[in-house]
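Below are the structure tokens for one structure; questions will follow.
Yeah, one chain of the complex is gone here, protein chain that is, but the others are all in their spots.
Letters are used for the chains, namely A, B, C, D, E and F, taken in the order the chains are written, and counting of residues starts over at 1 for each.
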């Protein structure tokens, strides 16, 4: 991964929703409307508050839920990513 | 419960309003319009202010009243939850 | 009273305006439009500013004047209450 | 006076404009549109900033000019008052 | 001058623009549209920031340029003044 | 120059765009639409933050680029100037 987000920003990649039908067929459909789930692929160094850097709460590989309209979508080497501030990440799904 | 909210966020689950009729029948209806009551199912570590983490006031299991339009609704493994900031929780009902 | 407001929030109960006619009859009418008077029934622990909790200025039993459109109305065990921030309370009436 | 304003709020009472006609008759008319002059009748303890209470600049008895649309009007025991924040008081008239 | 502005407020008096015609006649016309020039007639003690009073930059007698729509106009003993915050004064004209 | 801007304000004078045609004739036209270039003619003492004055980054004589809609235009002794906050200056052109 070659994007290094600035400050308290995070780069995430939307997860494809896997749906398994009753017959066991896995349908790899489009991302569902709600919730928006993604995987963290890059994490900034953290915001600087009062001269000290605030440690980030998420790390690469975390599965996260985030506000659907947050962040900016970018396309790097053919892949779609979203760059958003950590405060727009609601929770880590474990 | 496998959602870990970030910062000063809290995950809550709306409570079904139980209504008992005069004849004693319990009607488990939809959540009433007002007030919005919920149970806390996960609590973030707290916001970081001036480099120190502010301890959360609510804990898992608390029954809370919250601003109806606050937070984001998410669906995790078939269950509906609301993720909101603690400041949008009005009070704990004891 | 079983509501514990969070932070610098306060739970108040609107006072019925008592009007005494010239003939001495007390008319317990609806709350008058202006001013909105209420009694404090529960007080939060206070907001945390710079890591220290700011002591609340109002206490349970205080009669207060408050901004009519402030706060959220809740109904708990059949009683109507308003939960609002202390900063929306204008004054204590002694 | 039985109103105790909270924080940096002040209770003021609008002054009736006294107009003296050429013949010497004093006309106690309604408060003139501009400026809004009032007398301070109660003063809060002051706002708390960084854990310290900021001393108020006005005191009971001061004649003040204030922003016409500031504050909330209240009626206590038949008298009209305005409760406003000290920052909405422009100046003391000496 | 009997107005004592609060905090970081300043009382100013608009200057009449004096225009001298080629024949030497001085025309004392209305204040011109742009720029708004005024003389400082009273200065507040200064705002309190972090418990310390910030010294004012303007003093009585200064000629100043100010944002035309800033401040409140008041009439005291028949004279028109403008009360505005020091931050709405652009510059001192020397 | 007899204007002393307050706080972190700066007085600038728009530069006439000089255009030299191929034949060497200098055309002193109106200021071009984009970018807005100007020369600093007066600099305030700097804003006061937390009781300390923040040193200004620009100095008299600097050529600067600034946001076209920033600041207030004033006319002093027949000359047009713009008074704006230093934060509305984008860059110094060297």
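What we mean here is this: a contact is a pair of C-beta atoms (placed from the backbone, for glycine too) under 8 Å apart; a residue touches a chain by one contact, two chains touch by 3 or more.
The structure presented is a predicted model; accordingly, all values stated were derived computationally and were not measured.
*Asks:* Kindly note down the residues of chain A that lie in touch with the hidden chain.
*Replies:* These residues of chain A touch the chain that is not shown: 2-7, 9, 11, 42, 44-45, 48, 50-51, 72-76, 83.
*Asks:* Determine and list the chain F residues touching the chain excluded from the picture.
*Replies:* These residues of chain F touch the chain that is not shown: 34-35, 49-50, 52, 54, 57-58, 65, 67, 86-87, 89-94.
Please note the rule applied: only the chains that are shown with their structure count from here on.
*Asks:* Common contacts of chain C and chain D?
*Replies:* The common neighbours do not exist; no chain touches both.
*Asks:* Smallest number of touch links from chain B to reach chain F?
*Replies:* So the least number of steps between the two chains is 4.
*Asks:* Please tell me the distance, in whole Å, between the geometric centres of chain E and chain F computed from their C-alpha atoms.
*Replies:* Going by mean C-alpha positions, chain E sits 24 Å from chain F.
*Asks:* Identify all positions of chain F at which a residue touches two or more other chains, and write them in rising order.
*Replies:* As it turns out, chain F has no residue touching two or more other chains.
*Asks:* Name the shape of the chain contact graph, picking from line, ring, star, complete and other.
*Replies:* The chain contacts form an open line.
*Asks:* Which two-chain combinations touch?
*Replies:* Listed by label, chains in contact pair as A-B, B-C, C-D, D-E, E-F.
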